[in-house]
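Sharing a structure with you now.
Note that one protein chain is taken out, while the other chains of the complex remain in position.
Then we have chain A:
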Amino acid sequence: MIEVTLKVNGEEVTRSVDDRTLLVTFLRDELGLTGTHVGCDTTQCGACVTIVDGHTLKSCTALVASLDGAEVTTIEGLAPGEDTLHPVQAAFRTHHGLQCGFCTPGMIMTAVDMIRRHGSDLDETTVRHELEGNLCRCTGYHNIVKAILAAAREPAAAGTF
């Protein structure tokens, strides 16, 4: 066992875990944050993407022990309140950017990171290129791309990334 301390969605948590615990297992089973999904468990699909110390991570592919001291943001950490969606979540709803929703948490975390880096300059080619690590079996991607572009251009979104 090994003790780890992380800041998850702004809250510090300390737990003693089995050394081989993956970040995604820690989030889901230790903290009950089941918004982060496991699609493939083989580092392919991106359903498990979270933002760790400012960069996206497929959280099925990191030992939580190796992240001691890190700041983690999951899909649960985006919305400002119970009844208000984050602008990227709102854009996915408006533009029908999900069907079954399984890939959606990873898509949204990836989109948040993308918009933070590119701002309102984000264009369609870049969005499609940067979605290479996120698979969706339902939508055909068009509405996901639309939603991300809309969120990037949303003035209300400024400052929330």
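Please note the rule applied: a residue touches a chain if its C-beta (ideal position, glycine included) is under 8 Å from a C-beta of that chain, and two chains touch if they have at least 3 such contacts; residues count from 1.
By our rule, contacts and distances are computed from a predicted model.
Missing chain, UniProt protein name, picked from "Electron transfer flavoprotein subunit alpha", "Carbon monoxide dehydrogenase medium chain", "FeS cluster assembly protein SufD" or "NADH-quinone oxidoreductase subunit F": "Carbon monoxide dehydrogenase medium chain". Among the residues A:H37, A:K58, A:H95 or A:K146, only A:K58 touches the chain that is left out of the figure. Here the missing chain is touched by one residue of A:T43, A:T84 or A:S120, and it is A:T43. Residue-level contact of chain A with the missing chain is found at 2, 18-20, 22, 41-43, 46, 49, 55-58, 61-63, 65-66, 68, 110, 113-114, 130, 132-134.
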